[in-house]
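Every protein chain but one is kept in place in this view of the complex.
To keep things simple, chains are lettered A and B as they appear, and every chain counts its residues starting from 1.
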Amino acid sequence: MADFGTIDQLGSALTFHRERHAVLAGNIANLDTPGYKPMDLERKDGGELVTTFQDGGAQQGPDGNAVTLERELAKIDANRTRYAANSELVTRQLAMLRYAAGDGT
Amino acid sequence: MSFVLPPVQGIAATPPAITEAAPRAEQGPSAGETFAQVFSDARDYQAAASNAAERFAAGDPSVGIHEVMIASEKASVSLRYATTLKNKAIEAYHELMQTQV
Partner (left out) sequence: MDFFSAMEVSASGLAAERTRMNVAASNLANAQTTQTAEGGPYKRKSVVLQSVELTGTEKTTDGQAVSGVKVQQIAADNAAPRMEYDPGHPQANAQGYVAYPNVNPVEEMVDMITASRAYEAGVTAMSTAVNMAQSALGIGK
């Protein structure tokens, strides 16, 4: 009877951010790979559709590599913050449900 | 989520004719049904949590840390809820038994 809907949504957001980190880590690993274009992960349609796409906003270097270190690090940092925030929100939702489940104790 | 008795209804001044069928009010799930559902849910969440924990321990890559943590917390909360309901029901039963008729 307890409504875990919000927690489930937060859980799927956590999954998204975890996968996005893997994709961004791939960009860092390919910092010096010739011809490599950075990838990113995106959520659409209210969190239902997840797509991997090439980052069109990146600039190309002479060997075709288009990864900018600072840009990727900034994305990784923002992504990490969101993951931590979502994680904290889950804990708070659970605290509320636990309180209600114990009828105020 | 609280356990509420249905409101007391007054008796009509003129009883309805015997030939008329008395209208049946909309009824939600009975207390017994609610109980069964809540305990059944708690059992399901418990099973899901154990399953996730076992798969995680075995190194199954499809179970992530937050998946297994959330599953475990859901089981804990639903069990707590079921236990609270059970205690409330027992309390209410005792109160009822002590009511002077």
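Annotations
In the analysis below, contacts are C-beta pairs under 8 Å (C-beta built on N, C-alpha and C of every residue); 3 or more make two chains touch, one makes a residue touch a chain.
All values reported here derive from a predicted model rather than from experimental measurement.
Shown chains touched by the hidden chain across the complete assembly: A, B. Which of B:Q9, B:S30 or B:S62 touches the hidden chain is settled by the complete complex: it is B:S62. Residues of subunit A in touch with the missing chain: 14-19, 21-26, 28-34, 36, 39, 41, 49-52, 69, 72-73, 76-77, 80, 83-84, 87-88, 90-91, 94.
Of the residues in subunit B, those that touch the hidden partner chain are 61-66, 69-70, 72-73, 76.
Going forward, only the chains that are shown with their structure count from here on.
With centres defined as mean CA coordinates, subunit B is found 36 Å away from subunit A. Residues 1-2, 34, 37-38, 41, 64, 66-67, 70, 73-74, 76-78, 80-81, 84, 88 of subunit B touch subunit A in their complex.
On the subunit A side of its complex with subunit B, the touching residues are 1-2, 4, 7, 11, 14-15, 18, 87, 90, 94, 97-98, 100-103.
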